[in-house]
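Questions regarding the structure given below will be posed in turn.
One chain of protein is taken out of this complex; the other chains stay put.
Which chain is which? They are A and B, in the order written, and residues in each are numbered from 1.
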Amino acid sequence: MLVEVKDIKKYFGLVKANDGITLTFKDGHIYGLLGENGAGKSTLMKILSGYQPPDSGTIFLDGKPILFDSPRSALAQGVGMLYQEPHDMPPFRIIDNYLLGRDDNILLNYRTAERELKEFSTRYGFSLDLDANVQSLSLGERQQLELIRLLAGGAEVLILDEPTTGISSEQKAILFESMRKLAREEGKTLILVSHKLEEVQELCDYAFILRKGKYIGGLDIPCPNEKLVEMMFGQIPPRTERPSFQLEQPVLDVRSVSISTYRLSVKDINLTIRAGEVFGLAGLEGSGQRLLMQTCAGLVRPDSGQIILDGKDITNWSYHKSKAADVAYIAAGRLEEGLVAGLTLTEHVVLARKEHSFFVDWASAKTDTLARIERYQIVGRPDSTADELSGGNQQRLLFGLLEPKLKLILLEHPTRGLDVQSTNYIWDLLYQRRADGTAIMFISPDLDEIIERSDRIAVFSGGVMSRIVDAKTTSAEELGHFIGGQL
Amino acid sequence: MNESELIRIFSSIILQAAPLMIAVCGETITERAGVVNLSLDGTMLMSAMTGFVVALNTGSVWWGFLAAAGVGAFFAFIVSFSSIRLRQSQVAVGFVLTLLGDDLSAFLGQNYTRIPGPVVKFLPIPILGDIPILGPLFFDHDIVVYFAFALVGVTWWWLFRTQPGLHLRGTGERPEAAFARGVNVNRVRYLYTLVGGALVGIAGAAYSLDIKVGWAEGYTRGLGWIALAIVIFGGWSPIRGALGAILFGATKALATILQRTFPEVSVVAFNAIPWILMILVLLVVGSESIERIILLMPRTLQRPLRRILRAAPPMALGTTFGEK
Partner (left out) sequence: MKNKSWGEKIWPIVPILASLGFGASLLVMFGASPGESFSAMWEGAFGNQANTLSVVAFWIPLLLSSAGLLTTFTAGLWNIGIEGQIIMGSIAASWIALKLEGPIFLLITLEILVAMIAGALWAGFVGILKTRGGVHEIFSGLALNNLAIILTNYLISGPWQPPEGGTFRGTAPFQDAALLPRFAESRFAPISLVFVIIAVGVVFVTLRGTSWGLKLKALGKNPRSAFLLGVSSEREAILSLMFCGGLAGLAGAVRVLSWFDSLRQSISGGIGFLALLVVMLASYRILWVPLIAFFFSAVLNGSITLQLRTQLHSSLGGILTAVMVLFVLLFGQGKVLGIGKTKKPPGLDADIPESGR
């Protein structure tokens, strides 16, 4: 199916998310849609898949102008989109999840559904446990399920939005293989939205680059990475120099720690982090890194083993006790698990303090807040509420709330959803901290970030910490292999 | 106590539980769609009063039930409309309606208190009613009881074995994903809130026209709250909810038996049983104890056990669905 988008415009208030974009996608090809955060890729694809209407512009399928009023009507006309977080129903059984919205019959036809699921799975090399609930599946498996549903629903055009974040390298290989099959053998049109250049180089035939809502240009793939980067950013962003650092005595000592929850068990973890060290945890979502970090923060109690902080046994300490002992924990969800929407910056500053006076001195709190706004370059006023800030500024605010001298900072996805400038700024702040002797442990699904920023990396796979490697001597491919379990 | 007396007691438990089963089914489907209708207690009072008054004036219980269903649907509509269109808190609106229903039913029904009225006719099923034990228990009742049981079965089938049931459950779990699959989320919410409310209305009238015929101020007070608690206890499943309703119905019978055995203990103590039971029942469901027990079971049993004993609310319960 030939897909053309002509002069698509979409504005959110004053922001021009899509500012007159015109592109053509031919069947039998795999296209890459590149651009940094905020370039407008997701917005455009949401319009193309029927999730939201454009403010102006038209979509043509095989030359006919088309209007979608919902994702379902888009799928009925052949366009389906696989989201980073698939639109499935976690508590449902797989078969019920597959059947929801499939047709208009009142009765559910389980036999046909089972047959179709098995057929599609074998065709593309997926392996699914049909009796399970959706929420027990890994992200990669949920993606496979969603792909099957889209294909069974008649998709001729498949859009995949950042599909490889958080899936194993085996699953990625299976996914890419299936994409090639769909394009070459079945003549479908595939669009891969990504910011990962290596994947686009590996998979795509052609790349469209967007920047700040506009279409910049297209390139045949393969091509030199620098050309892509130049078009994406306008200029090559300077690689921040990683300063060499002299590491000192151990700060965190994890000895034979085993943790179990009803979803996951992590066994026998051993690692030591020294003052000023940046320690990255690599692995798929749900492999145990988050659990380990939460245990170090005091949010989860380990079943066995010991955690020693600066010589003190903090194994069974509560979160608040660890926090008072200068262990900081910043979760991934800034507004869900960190900031309070509706509270002002000043109120956050007062709340986050270690000691609380009975009565609040609002005047001095405001002065304190202004100082932190200045120091951390937060775009906002003391009386702005946390939800009024952009993501990058929220992250800076979270940093601004930290105590001045900390022993250990635990970060989940510190640069999630941030553009390059904000990312560099956050890491500058973190490197300033490590110069003070603070140890830093962080999780990131982005292997490049882990390799670039860490001193050492721990690899997690299926609840086991398989090894610790030196960041300087490893590469993204090697790490990927380790994560995939190939020791 | 001999066998026939025991059977009679159980039979009366079933009768007492029937209206509660209907109300629990109704609220279960409302909450499965993502709407919590806290006005149940007030709705049941209003519908009990309305059902009785209309039945008295028309001479027919069926008009009474119809009017009561209308009242129930109307109250439910107010809750869903204010949540979906006006973006108000479902809990706030529901709570105000509960208080309003209590006062309004007392005011509007003031001329109808303690008057006899039409009753639902007794309707034993011919052959089935003669089966020993099961007969008097299940087939020797009136149409309200049969309706209650049929409703539980139909609700279960609708929820778990039909496409519209998937739509309903999807709306309550992840409305954005349901929307992406083509479900009109708000329309589904309106529909099942109205149906659920109508059923609650029928349940209210089942009291004033069947169980305890007549009307007085505060007649069914407390039952709506118990129904809400049973929905939670039932894990938002109609069958478990029905079992919960029967359990609560049993407490009344138990109270009568205990009262006879221990006449010295004051009657007020037995009034306390349903409320203590409510707290206990919610404690069991709300704490981590169920999950811990499941973890002790062998691996193969865990998945089906978790499915039966699950007590997690629909993920989108109480939320509003935004326009995109």
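As a convention for this text, contacts are C-beta pairs under 8 Å (C-beta built on N, C-alpha and C of every residue); 3 or more make two chains touch, one makes a residue touch a chain.
Computed from a predicted model, the values in this text were never measured in an experiment.
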Check the options A:Asp253, A:Asp419 or A:Glu452 and report the residue that touches the missing chain. A:Asp419
Of A:Lys64, A:Arg111 or A:His356, the one touching the omitted chain in the full complex: A:His356
Just to verify: which one of B:Trp62, B:Phe95 or B:Phe160 makes contact with the chain not shown? B:Phe95
For review purposes, identify every residue of subunit A that touches the missing chain, sorted by number. 12-13, 15, 17, 36-39, 42-43, 319-320, 323, 329, 331, 335-343, 347-348, 350-352, 354, 356-360, 362, 377, 379, 387-388, 390-393, 401, 417-422, 425
Mind pulling the subunit B residues that touch the left-out chain? 38, 78, 82, 86-88, 91-93, 95-97, 99-100, 102-104, 106-108, 110, 217, 222, 225, 228-229, 232, 266, 268-269, 271-272, 275-276, 278-279, 282-283, 285-288, 322, 324
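The definition used in the following text is that only the chains that are shown with their structure count from here on.
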What is the distance, in whole Å, between the centres of subunit A and subunit B, each centre taken as the mean of its C-alpha atoms? 43
For the complex, give me every residue of subunit A touching subunit B. 51-52, 70-73, 87-92, 96, 99-108, 131-132, 262
List of subunit B residues in touch with subunit A within their complex: 161-164, 166-167, 169-170, 173-174, 176-183, 291, 295, 303, 312, 315, 324
